[in-house]
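For this depiction, one protein chain was excluded, whereas all remaining protein chains were kept in their positions.
For reference, chains read A and B in written order, and residue numbers begin at 1 within each chain.
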Amino acid sequence: MPITQVSILQGKSETYRRMVADSVCDALHQAFGVPEDDRFVTILEHQAADFVFSPLSMGVARTEDLLIFRVTANRGRSVDQKKAFYSRLASLLQERLKVLPENVFINIVEVDKENWSFGSGIAQLA
Amino acid sequence: MPITQVSILQGKSETYRRMVADSVCDALHQAFGVPEDDRFVTILEHQAADFVFSPLSMGVARTEDLLIFRVTANRGRSVDQKKAFYSRLASLLQERLKVLPENVFINIVEVDKENWSFGSGIAQLA
Partner (left out) sequence: MPITQVSILQGKSETYRRMVADSVCDALHQAFGVPEDDRFVTILEHQAADFVFSPLSMGVARTEDLLIFRVTANRGRSVDQKKAFYSRLASLLQERLKVLPENVFINIVEVDKENWSFGSGIAQLA
């Protein structure tokens, strides 16, 4: 039951943004085994002055179509699962929205199971 | 000295949003022993297309009044303290704003004490 925050430059359509959200949920389902109906994504639309990125670093060339994904998830996925998630998300975004793979920046923050309440004031996983 | 980021659908009044912020600080005070005058909350108001959530998952039914809390706090609270925090926050929001407990989604990210500067360029807890 991860939650994802996406940063994006202002100007993309609602349809585009919804597809970005769908894609990260689908990739989490396929690579991390997150249930298909667990979909929690918030999107932040930034003005250019508030969206600062390196156009070239680590051998990756980026454009204004950059998407920054901050995923918070339970601790314990393997390195291979994480690699599969990165690859899957980049592929889905390229297929569906023609996003260049270079424009998919991802960070995962991991937490313990007792660090979630999915509602109702209880710790569902503890 | 936790810091909380809240995601909420656009359209709630300033009074409502201030009460949401107050409630998470009060719950952190009561359940985690955070000093009463330590209050750090930022609120993100999203358009509907930027606020994606499962209306039903993990047996919890949610509505557009959903509140997503991302709390960053020092490592070391017990599972019981976390459970008390979830319960207290849901109760306060129900009492004060008639928020359904199902609409209170919470995630805690934990960090080490040296990972904070509360101002003045120093690490107050290290």
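Everything that follows uses one rule, which is that a residue touches a chain if its C-beta (ideal position, glycine included) is under 8 Å from a C-beta of that chain, and two chains touch if they have at least 3 such contacts.
All figures in this text were calculated on a predicted structure; none of them were measured in a lab.
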| item | value |
| --- | --- |
| Residue, one of B:9, B:58 or B:109, that touches the chain absent here | B:109 |
| Chain B, residues in touch with the chain not shown (by the definition above) | 1, 3, 14, 17-18, 21, 25, 35, 37-45, 72, 109, 111-112, 114-124, 126 |
| Touch list for chain A against the chain that is not drawn | 7, 44, 46-47, 49-54, 56-58, 60, 62, 68, 70, 79, 82-83, 86-91, 101-110 |
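To be clear about the criterion, only the chains that are shown with their structure count from here on.
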| item | value |
| --- | --- |
| Inter-centroid spacing, chain B versus chain A (mean Cα positions, whole Å) | 21 |
